[in-house]
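Here is the structure we will look at, set down as structure tokens.
One protein chain is absent from this view; the other protein chains keep their places.
For clarity, chains are labelled A, B and C in written order, and residue numbers in each chain start from 1.
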């Protein structure tokens, strides 16, 4: 019995895989809450023997050490980086798994030690059936090459070589299994489709249409990518080995009194509710991070020095939020507001609201009366996108990553609902 | 192996039971989505042989017919009402179930054919171990006796006789298993504790402190109970036999366009989100019924002649809302707004908001400027509760059950968030 | 958000698929217990709009009608057969699903109206990304062509044309999604790997190495396939429309007395326990069908005219056995032996056992004393397999499909444990 299962971590759009045949399985790029792999293996009667990290990830905490501890598996990395744990693997190394064979390709570019893993079925010839491409090649995009700022053309060239000289030659028939899907911070242009082949990418991946090495390099260095602050800790963890996770944290119920007390002692309030609920009533000073956007925003706006207090819509959101946060290294999760905003409101403590201006009203006001500042707090790539009329004329760009230390825009930023429709405080003078 | 399991239907606070020994089980007062009983029986290797209805329920659709069809069990009712299905059972009838014996007590008062079921363990003497009391005796309260308006003293007296002459004599050691817990429309004073005995109720149930028959009757006829409109259909269903449920309805995803179209054709929008989210943005004309309050409000405000379109906070709310609604007979559930309010908002369609006045602000305004009408839309029992200062001075009571046909208060009622803190439209002139 | 999920029905090794984008999804070759598709769609907020049957299946009951009733989807078949339900679709018909486009290919051979569905992503060119191949092309094998005995060369030629002239030209980069995996009765040589591409099959599928039309036809007509008796009802159901399933049957617990009574009235006992447990003690006359082999054996040995009584190892096996059986049209499932064989044994009723001869003992006995008949009851293809020494010298083939009406071997057959190691009744004279 052969299995190949994709495990998607929503929000991060991180894709990991478990591949098994007979009584053995391997895992590629495991996430930190690694029970999912152990459960699949257990259901199949398989033991996990090898763990592969296609590269030192920067956007989440690798679960390799935890999984190795719990499964007895051996961890493998590319040889070009000095990891504090696991074993080095090199071009041409092979690993057998029942009837399957995995072969290592060194595919640097995104990082120096990036590897890809080619899968062949020994009962059906030596032609590749699939390849795990890590962050080298995605469906519809290729890996970022902005991590070595002073060597950017060099690493973009390395990625060209990895793709054009190693991956594409595997043959059109090769299915690709990348480490990310649409929504990841590791690429802006990935397809929402998560299945493709070398042949299809060769023909339709926009980046690969730059078949000339120099054009490809030019294409890559022209890209803009944000590097959220949390990347640094992720890189450190994934190089040195993350602290063991153990049981998942279980935030405890807090009364409004206890929440207020925690805030006094430095805790940050993360509000998981929808933008509409946040707009209806929120605790002054709290950060709006609707649950489904938490993985996208936490790394920009949170740090590791403060406790995080959650304000959930429902109790069911808590375990999901915890998984999202520990995957990014946020483990200081002492509690959550029990009973939701309602109990805060009836406790007599102050709460705030954010009004909304309907698009038609805003349009009218712009026409009638230009005497206000329109601050566009979206990402710079959204502000400047060419495909569509990307921003209102007269708008002023104030992207979140740029305004964290007290500039104008910061207050609105902290309270804004992270959706793209316009919400502006109705108490503002101009209304 | 003996089992006794309480199945609670949240919201309705309806309690049903499955009791089994060996390979047989019985179910008492099953709800309409009756898979839960079949699943428990299957896990225990038991067949359900008998279904008992302690009385003709008026607050939900009995699941007896569906459960009988799927299990082969026989349905039993009290003999004093002419049900169109099932069998009549009378005082003293006994049913054996492994080592257990059930004995029928006729305990009229709440309804004429109310029965209770006394449990004894044949290995441990003839003394009652427990009694299923239906709506005769609750933990902390007794059944309503307002269903026969012109015979109210008579039926309150019948309930007195049932409790004082039949239930209390079972002995202090008898555990009680009533048909409802706190939050039910079938009683205002039930304890939030769901375990008690005849002995404990005898000593501490407030209603039972009226040990004199006339005092008890006076106590009962002084009570105020609402009778939501949906009671009539429930009574009809539970007398004649409800239509078979079959698979649970699966509302389908709708675009804003499709929702708007449905409304044009008469559909009613039921918004399941929290009061804060509703206040932040809602579809004009929709009804705010936060999921956990849906069972309490649906029967007052919805009817059976219109399709219901749901606006959920998350997809996970849909199946729960469906169960809540079909238990009350609402089956016209064609769809829900997909993507939540967000997609409605960015579709360019109009949406509305409700402001909020903080209690301290309202207090100040009342002092400074009395030139507005304060409409209190809570239940009349909340308005007049003696235990605490129950309403703001100057407030005007406009309870929901009283103002449904166009009186002043109705519009605010339709949009109000059904929580007890004050929310008032900020567009109102006085603000 | 795009999804593509494979749903595998274990035992039958039947593969169905749900493919969705945005708020719409389609299902390909649904099975009868179709809640799985509705649940996936519900979790994604998708409505199922189309159901495709790649061909009139003969090995299971199609769930199309039930799924259409519950979802509102439209059913599509190939045009070359006169189905009593659904719509006809033809070469070149297209269906759009968010950014995806499906295009119909007529690919007859396995059946006359077989179709394949080509998937393209409209954001990434017109090149096929994948193709649903039904029973035309599997991973490592191709469809059976033995259903038109008097036209066998003609239909094998049609399959050749479908594969070589329609499927292979889609391009090496096309991922294939077939209707069966290894273990299906629809092909003996499928790979246990369930992921492949047109390019990989072109190079390594053994059947496709016969690139010459006549060689391919020769290859196909030389194959041997069994046609279990139940195929006839499946074909009838899938042509005319299967009866609606409704709730899954829930077999009830039976005492030994009740089981014995049912057998007297014609019921057949299906023993789901392991071969070892069956060998340890079994009810005389019962059929050994270990749960994981039930889908493989039920269609050969059971009929639709008798009630089936189950003897499970654990209660957890019952719902799985029920799903296996209703997928093949067996719905007369009144009950199961409660408490397992143990209660039968201590009821004082007779039970029987099957001894075992260790391979080494048998070898010795063959050498020492040839005076017994060695009856090999495995499949004829197992008996004659070339790859390995396939049977003991002196063994006599008595395959199950051949010996149902009283020939020698039949009694042993009915009691044999369907594993391939040798188990022989120790009461036999030669022991």
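In this section, a contact is a pair of C-beta atoms (placed from the backbone, for glycine too) under 8 Å apart; a residue touches a chain by one contact, two chains touch by 3 or more.
All values reported here derive from a predicted model rather than from experimental measurement.
**Student:** Quick one: say which of A:38, A:229 or A:260 touches the chain that got left out.
**Tutor:** A:38
**Student:** Check the options A:243, A:285 or A:319 and report the residue that touches the missing chain.
**Tutor:** Of the listed residues, the one touching the omitted chain is A:319.
**Student:** May I ask which residue of A:6, A:225 or A:250 touches the chain that does not appear here?
**Tutor:** A:250
**Student:** Which of C:92, C:149, C:266 or C:348 touches the chain that is not shown?
**Tutor:** Final answer for the missing-chain contact: C:348.
**Student:** Even though one chain is hidden, which residues of chain C still touch it in the full complex?
**Tutor:** 273-281, 313-314, 316, 340-342, 345-346, 348, 350-351, 353, 355-356, 358-360, 419-421
**Student:** Contact with the hidden chain only, please: which chain B residues?
**Tutor:** Against the left-out chain, chain B lists 1-2, 4, 21, 99-100, 121, 123-125, 127, 129-130, 140, 171-175, 191-200, 202-205.
**Student:** Which positions on chain A touch the chain that was left off?
**Tutor:** Against the missing chain, chain A presents residues 23, 38, 42-43, 45-47, 70-72, 246-247, 250, 252-253, 255, 315, 318-319, 338-339.
Simple rule for what comes next: only the chains that are shown with their structure count from here on.
**Student:** Fit chain A to chain C on CA atoms, both being copies of the same sequence, and give the resulting rotation angle in degrees, nearest 5.
**Tutor:** The two chains, chain A and chain C, differ by a rotation of 180 degrees.
**Student:** Taking each chain's centre as the mean of its CA atoms, which one is farthest from the centre of chain A?
**Tutor:** Farthest chain from chain A, going by C-alpha centroids: B.
**Student:** I'd like to verify one number: the distance from the centre of chain A to the centre of chain B, where each centre is the average of its C-alpha atoms, in whole angstrom.
**Tutor:** Taking the mean C-alpha position of each chain, the two centres sit 44 Å apart.
**Student:** Between chain A and chain C, what distance separates the C-alpha centroids? Give it in angstrom.
**Tutor:** 41
**Student:** Provide the C-alpha centroid distance between chain B and chain C, rounded to the nearest whole angstrom.
**Tutor:** One centre to the other, that is 48 Å.
**Student:** Could you tell me which residues belong to chain A and also touch two or more other chains?
**Tutor:** Expected reply: no residues.
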